[in-house]
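Scroll down for the structure; my scribbles are underneath it.
Heads up, one of the protein chains got dropped from this complex, but the rest are sitting where they should.
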Amino acid sequence: MSTFAHPGTGHADTDRSVRRRRIRQNWGNPWLYLPLTGCLLLMIAPFLWMLSGSFKPEADIRRLPPVLIPTAPTTANYSQLFRSLDFTSMFANSVIVSLAITAGNLLFCSMLGYALAKLDFRGRRVVFSLVIGTLMVPALVTFVPLYVLVANMKLTGSLVGLILPFLAGPFGVFLMRQFISTLPDELIDAARVDGCGELAIFWRIILPLTKPALATLGIIAFLGSWNSFLWPLVVAQNQDQYTLPVGLALASSGQSFTRYGILLAGAVVVLLPVMLVFLRFQRQFVAGIATTGLK
Amino acid sequence: MRTSTRHTVRTVQALCITVTAALVATGCGRSADSGPGKDAPAKIGSGKATGKVVMWSMGDTDPALLSLAKKFEKENPGVKVQITPIPWASAHDKLTTAIAGGNTPDMSVVGSTWMAEMASMNAFQATPTAFKSSDFYAGQWDTTKYKNTAYGVPFVADTSAVYYRADLTEKAGIKGPLASDREGYIKDLKAIQATAGKQNPKLRYASGWLIGFNSWLFWVPMVWQQGGDIYDAKTKKFTFDTPEVAKALQYYASVPQQHLAPTDKEDNVQGFQDGLIAVYQEAAWAGGAFHKDSPKLDGKWKTMPVPYSKQPAGFAGGSDLAVFKGAKNSKAAWKFAQFLTEPANLAVYSKATGQLPPSPAAWSEGKLTEDETKKAFEEQLKVSKAPPAITTWQQIADAIDSELEKLSLGKATVAQVQQALQSKATSIGTGR
Partner (left out) sequence: MSTKTLPGRGDVHEPITGRPDGSAGRRHSAVRRTARAQARAAWILGVPFLVLFAAFMVLPVVWSLLMSMTDTESADLRTPLNVSFIGFDNYVRLFEDEQFVHALRNTGVFVLVGLPLTLAAGLAAAVALDRGIRRFRAVFRVGFYLPVITSVVAVAVIWKTLLDPRAGLVNTVLAWFGIDGPAWLADTRFALPVMILMAVWRNLGTVMIIMLAGLQSVPQSLMEAAELDGAGAWQRFWRVTFPLLRPALLLTAVTTGINYLQFFDEPFVMTNGGPLDSTLSATLYSYNQFGNGNYDMASAAGYVVFVLIVALTVLQFRVLRDKD
C-alpha cells in the first residue's frame, strides 16, 4: 500500500509524530487491535471449548461450572474414536468423495461456465435460467426423489452414488460464468483469427486464466462435500462406504444419550483438513471472489 | 435468439401440460390396498441357514452382537452375517428412505415405536409361527404388531424405573425406596425438597422431570396407571377427553408446579450424578451411564418401580428385529432372528450391553436380577404396555409433547390441554 499523502500541517514534524506515522504505516489503527482481538476470541471461543473438551474425560465435559483447561487431560476420546471406527477407511472415503466432487465441479462447471459466458448458441438463455432457477430450490425438497432415482440406478452401496449426483453443481456454473465474463473478448477473438479451435481456446487460453475462481470454487465444493452427512448416510449400504461425518455420528450417538467426548474429538479431526485447505488457498480464494462479478 | 427462446419456453410448457394431462387421464389414483395387515406369516423352513445375511443394527459397532453373529456362523457353516451399524439419531430416516426406495437389506433392528409405521409401508414380512408370543412380555410383543399381525420379534426391551440417590433421600428421613402410591410419593418428594440447600447442600430439586421432547414416554403410562387409555383400538377413536386422562395430566403438572422439579430442560442425567436432583425416572441405559461415568456413586443410587395410583403400568419400548419383504435371504434372516432371541443368547447380549431382554426366560436364565438395580425394571416389564400401533403415532406423540410442555409451564389448563389433544389427534387420525 502506498503511503498516505499528508496535507501540510504547517509545523515541523516532531519525533513523536514521525513515530506515530510509522506505527500507522506498519500497524494501521492501533486502537482497533484490542476490540478486534476481543471479537476474535468471541468467534473462536467455541472452538477452544471444542478443543479443550476433546481432551476431557466424558464425565467432565458437561460438568458445571465449566472449566476451560481440562483438569485431568486425556487422549482417551481420540483413541476411542480411532478404535471404534474404521477410521482410516472412513477418512479415505471422505477424501476420495470430496476430491472427486471438487474435481468434477472444477472441470464441468468451468466448461459450461465458459460456454455460457463467451460462446453464442441457441438456448443459452434457457440453460442459464434453468441453472439459476434450480439454485433457488431448497435442497431438502429434491432429496428423496434423488435417492429413489439413485437407488433405481443401482448406485447405492458404492462411492459412485456418493459422487455422481454432485458432480454438476449449479453454483459452480454461476461462479465460473461470472468470472469468465470478465475476461476480455479480444483474447478469444485473437485466438480465433489465429485459427485456434474453439475447444483449444477454452483449454489453453481461458482455463489457465481462471485460477483464482477455480480456487474459490474448489474450496466451496470441497467444504460442502466434506461436511455432508445426510446423503452419505442414506446411500451407504455398508460401513465401508461411510464417510467421516457418518462415522462420527455412529461413534457418538446412542439411543438416548450422546458420547460427547468422542463427538468433540471427532469434530476436531473433521475440521482439521478443511482448515488446512482454507489456510493454504485463502489468498487465492479471496482474489477469486474479487474478480467474480464484483466489477 | 428471442424467438427461439420463446419457442423453447413454449415447448417446455406444452410438455408439462401433456405430462400432467397424461397423469390425470391414466386415472392414476389409489387402488384398494391389499398389503400390510393382511400378510400370512412367513415360512422359516428347516435345516441350517446358508448364504449371506445383511443386517442393520443401531448405534455403534456392537461387539456383543458381532460375537453372537460369529457363534451363529459356527453353528450354521455356509452362512455369512454382515452387520452394518447405523447411527441411532438418523436411523429412522435411513430406514424409511430405504423402504421408500425399495433398497432394504435382509433384516434390521427397528425401534419399537417405528414398527407400525414401517409395517404399514409394506416393508416387513409377517412373523413366522415358530415364534411364540407367550415367550415374551406382552407389552414387548405388542410393539411388533400392526393391524393385529406381528411383523417382527422383540429383541431389546426397554422401560423406565425410578432412580433415586439413597444417600440424599436418607437425609430427608426416607429409608429405602420412596412410597409406591402417588400421594405418598409426592409427600416424599416434598420432604426431599425441604432438604435442598440444607442437609443436602448441592440439591436444587427433589426430582428431575421429563418435559418437551419425548415427555409422552413419561406421561402416557400415567394414564394407564389410572386405568384409562388415550386410544381405544376397538372403536379406533382417541380418548383424551376422559377423566382418567385429566387425572394423569393433573399429576404430571403437579410436580413441576409445586417446584419439586425444574422446567428448564436441564440435563437430568448429569444433574443426578452431580447431586442436583435426588430422584429421576429413566430407562435402563442410565444405570450403565452412571456406572461408567461416575463409578464413585456405585451403591449410592438405587431403583424402584414407578409409583402408581390405581394399577402399576409402564411403557414398553426397546427394539425389535424385522425381516424385510425385499430380503434376498429371508430364510437365513429369520433363522438368525430365532437364534438371537433364544433366552440364553438374549441373556448374553443383555449382560454385555446392559440392556434388558424382552423374554422372562432370559431374565431367569441370565440371573439378571442378581444386579439389584435391575429388579425394578423386571417389575416394570411385567406391567408395561405398548403405545397404539397406528402409523401416525409419532405425530400424535409430538402433539402430546407440545401440549404437556404448555401445561407444565402453566400456559394451559388441564381442560384446555385435553381439548387440544382430542381435536389435534382426531384431525391427525390413525393413518393407514
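Chains here go by letter, A and B, matching the order in which they are written, and residues are numbered from 1 within each.
Basically, contacts are C-beta pairs under 8 Å (C-beta built on N, C-alpha and C of every residue); 3 or more make two chains touch, one makes a residue touch a chain.
Please read all numbers here as calculations on a predicted model, not as lab measurements.
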item: Touch criterion as defined above, residue of A:Val18, A:Ala190 or A:Met275 at the omitted chain; value: A:Met275
item: Given A:Ala59, A:Met90 or A:Cys109, the one touching the chain that is not displayed; value: A:Cys109
item: Touch with the omitted chain, as defined above, among A:Val144, A:Val160, A:Leu187 or A:Leu209; value: A:Val144
item: Contact set of chain A toward the excluded chain (per top definition); value: 1-2, 4-5, 7, 25-29, 32-33, 36, 39-40, 42-47, 49-50, 53, 61-62, 64-66, 107-109, 111-112, 114-115, 119-122, 124-125, 127-132, 134-146, 148-150, 164-168, 170, 173-174, 177-178, 181-182, 192-193, 197-199, 202, 223, 227, 229, 245, 248-249, 258, 260, 263-264, 266-267, 270-271, 274-275, 278-279, 282, 285-295
item: Those residues of chain B which, in the complete complex, touch the missing chain; value: 1, 19-20, 23-24, 26, 28-31, 92-93, 96, 99-102, 117, 120-122, 212-213, 263-266, 391-392, 394-395, 398, 402, 405-406, 411, 432
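Throughout what follows, only the chains that are shown with their structure count from here on.
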item: CA centroid of chain A to CA centroid of chain B, Å; value: 39
item: Interfacial residue positions of chain B with respect to chain A in the complex; value: 1, 4-5, 8-9, 54, 58-61, 82, 84-90, 93-94, 97-98, 100-103, 105, 111, 267, 269-270, 273-274, 283, 285, 289, 292-294
item: Contact footprint of chain B on chain A as seen in their complex; value: 58-59, 62-64, 84, 122-126, 144, 147-148, 151-152, 156, 230, 233-234, 237-239, 246, 249-251, 253-257
